[in-house]
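These notes are about the structure you will find just below.
With one protein chain held back, the other chains of the complex are shown just where they sit.
Showing chain A:
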Amino acid sequence: MTGNMHLGVEEPIRECQYNQICTHNSSPMDTPHTKKKKIKRKWQVFPGRNKFYCNGRIMMAKQTGVFYLTTVLILVTSGLFFAFDCPFLASNLTPAIPAVGGVLFVFVMGMLLRASFSDPGVLPRATPEEAADTERQIDATNGPSGPGYRPPPRTREVVINGQTVKLKYCFTCKIFRPPRASHCSLCDNCVERFDHHCPWVGNCVGRRNYRFFYLFILSLSFLTIFIFAFVITHVILRSNRTGFLSALKDSPASVLEVVVCFFSVWSIVGLSGFHTYLISSNQTTNEDIKGSWSSKRGKGNFNPYSYGNFLTNCCAALCGPLPPSLIDRRGFVQPDTPQPAAQTNGTGACPSNQVQNHMAATNPLLHSQPIILGGGAPLQAKTSLGGPCSTLGPSQASLPSSIPGLSCGGELMALRDSEIHCHHHLHHQHFISPEETPSPPAALPCATHLGHNVHPAQVFNPASQDSLHEDSVRGLVKLSSV
């Protein structure tokens, strides 16, 4: 009789009792519980290794040193150009030169900052329920694993436009990655349409900021060539009047500019050319380096994402719709109901535990009424979260149960990730094939990072797990203070 409601049959209201389910947006400020506690924004509990500034508006990678170098190089070179070369050029040739230079410079800086500061298309980690559901599906597909049995790597195959594409399972984010997504080991996030991690820009380059990155390198090529050409012109014009050596003495900055521009122009123009090729064939750097769509892999291998012609591919990459960020950085972390530790009573029915299991608006948000997690405990057992309903064995609850079982779904999942990693290690004996490693960044100017990332067993490196563990403990301490 449970839940058997047929259309047209009127059931008395008292039989089906549902709590007030709020389908409207609710502000966390409404909750009386939060008045004493400080409400955190989601960026403060973000599980990846990103840095946030301006209260979550700006998002960058952890290592930003090279980005500052890029900015300084551009600012100094352009500054010197405007200060020392432009006055001469404006008066002797045309004032359009500094004007065009100015526009180019502003555009370059704008695109650089936009590429560096925006969310590249990070995929939020799976909520505990979603992860449990995925695990269940994987176990169902693979069959029961006895002791010593090695389950195959977790993949799903999907046919896209006639081409078979393998979707890989991300052990960190607990999701099957969408096609073209990849996990960046530096930022510890899965990024949609992952191109590469660029240290010059201080961020990953993915779906949401690829066009800014491309426009940045394209306009920077123009700016570099522009400065180079006009500084040379300036020196030549001066030497015509006063001789070469005295021209150099009169404008020493020009030497520095020429040197900087000469060395940068090769790599930047080369990179622009490379990315123009990638855009026109609708590939990512990642795919190109791995040779995913090259004909060498197989006779029928082709790129299923290409629109067929160069123009449509370009327009799609540069003028297509810009999807919004999926990781609501500035949203508020929903305040938790009283800690489950105080409420755990060890009975199977979990009668009075209050669990919050949503992230925002349209989820059932029960401010004042308790939710009884009837079927919930078994769900928790699978992911060994040791939630409020402690029907689980003591070995499962490896982290203090003062952590609210299901709050901030994905974030909490990530914080406990290292623990669960270890658990899965023991229980399922995963052996990740080298293919499943987080993909290494591009071998181009971002070559500096190749050294760190190519080790196939990196995910299970005890040292990194220890540091992850440390991070997760720190994160837990942070969360439990909410």
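Going forward, contacts are C-beta pairs under 8 Å (C-beta built on N, C-alpha and C of every residue); 3 or more make two chains touch, one makes a residue touch a chain; residues count from 1.
Everything below uses one rule, namely that contacts and distances are computed from a predicted model.
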Name under which UniProt lists the unshown chain, selected from "AP-1 complex subunit gamma", "SDCB2 protein", "AP complex subunit sigma" or "Golgin subfamily A member 7B-like": "Golgin subfamily A member 7B-like"
Chain not shown: contacting residue from A:C54, A:L245 or A:C319: A:C319
Listed residues A:R136, A:R241 or A:R330, member touching the removed chain: A:R136
Among A:I39, A:V165 or A:V269, the residue in touch with the chain that has been omitted: A:V165
Identified contact with the non-displayed chain, of A:I175, A:V201, A:L220 or A:L278: A:I175
Touching residues on chain A - with respect to the absent chain: 1-5, 7, 10, 13-24, 106-107, 110-111, 114, 123-124, 126-127, 129-130, 132-133, 135-136, 139, 158-161, 165, 167, 175, 178-180, 192-193, 212, 215, 304-305, 312, 315-316, 318-324, 326-327, 349, 357-364, 369-376, 378-379, 381-382, 410, 427
